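The complex appears here without one of its protein chains, the remainder shown in place.
Then we have chain A:
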Amino acid sequence: MLKRTIYSLAIVALIAGCSSGTKLNDTPVTDGRGTAGQQGGASTVTPVNADQGAATAQGPIGVERIVYFDYDSYTVKPEFQSIIDGHARFLKSAPQRRISIEGHTDERGGREYNLALGQKRAEAVRRALTLLGVNDSQIEAVSFGKEKPAVQGGGEEAWAQNRRAEIRYTR
């Protein structure tokens, strides 16, 4: 699932290659771990590549999967109840299916605090689904905060499209 590639393993052998400072007039001491003429030493950082992890499965045909929220609001508006109903029916009829509800905010404010606000939106949708009888074990509510806006740029039009929770079928 989460694959990772480690480059330049050889560089690991060079960690801590920077010698300690020595007072002038003493004989300089080196710890011998540095390799001649190499880049690196105590400053070495070994890069890692992360791959995309999760796959998306098909949900109910013809049912929208995005719920939008008002500014500073974390309640599902009545106009989105039909979307909730559609997914609730589908999930109850297919108990082996799983969803991730991904909460999002607009760009204003701090990254971590927005992550917590996006979580409130995702959990509002989760509660709306469980109220209709969907098993909680079929649902994971997560947040992207302001990190993955649907629309780039500022202004109320963009912000309104970014304050949302997306329902994604993971199985």
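The rule is short, and it goes like this: contacts are C-beta pairs under 8 Å (C-beta built on N, C-alpha and C of every residue); 3 or more make two chains touch, one makes a residue touch a chain; residues count from 1.
One rule holds in what follows: contacts and distances are computed from a predicted model.
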TODO: Just go with whichever of "NADH-quinone oxidoreductase subunit I", "Spore germination protein", "Tol-Pal system protein TolB" or "Dimethylsulfoxide reductase, chain B" UniProt uses as the name of the absent chain.
DONE: "Tol-Pal system protein TolB"
Task: Residue of A:42, A:57, A:131 or A:151 in touch with the missing chain, whole complex considered - done: A:42
Open item on the list: So one chain is hidden, and I want to know which residue out of A:84, A:99, A:141 or A:167 touches that hidden chain in the complete assembly.
Closed with: A:141
Task: Absent-chain contact - pick from A:115, A:128 or A:167 - done: A:115
TODO: By the contact definition given up top, give the residues of chain A that touch the hidden chain.
DONE: 1-2, 4, 6-7, 12, 14-15, 17-24, 26, 28, 30, 34-54, 100, 102, 109-113, 115-117, 119-120, 123, 140-145, 147-148, 168
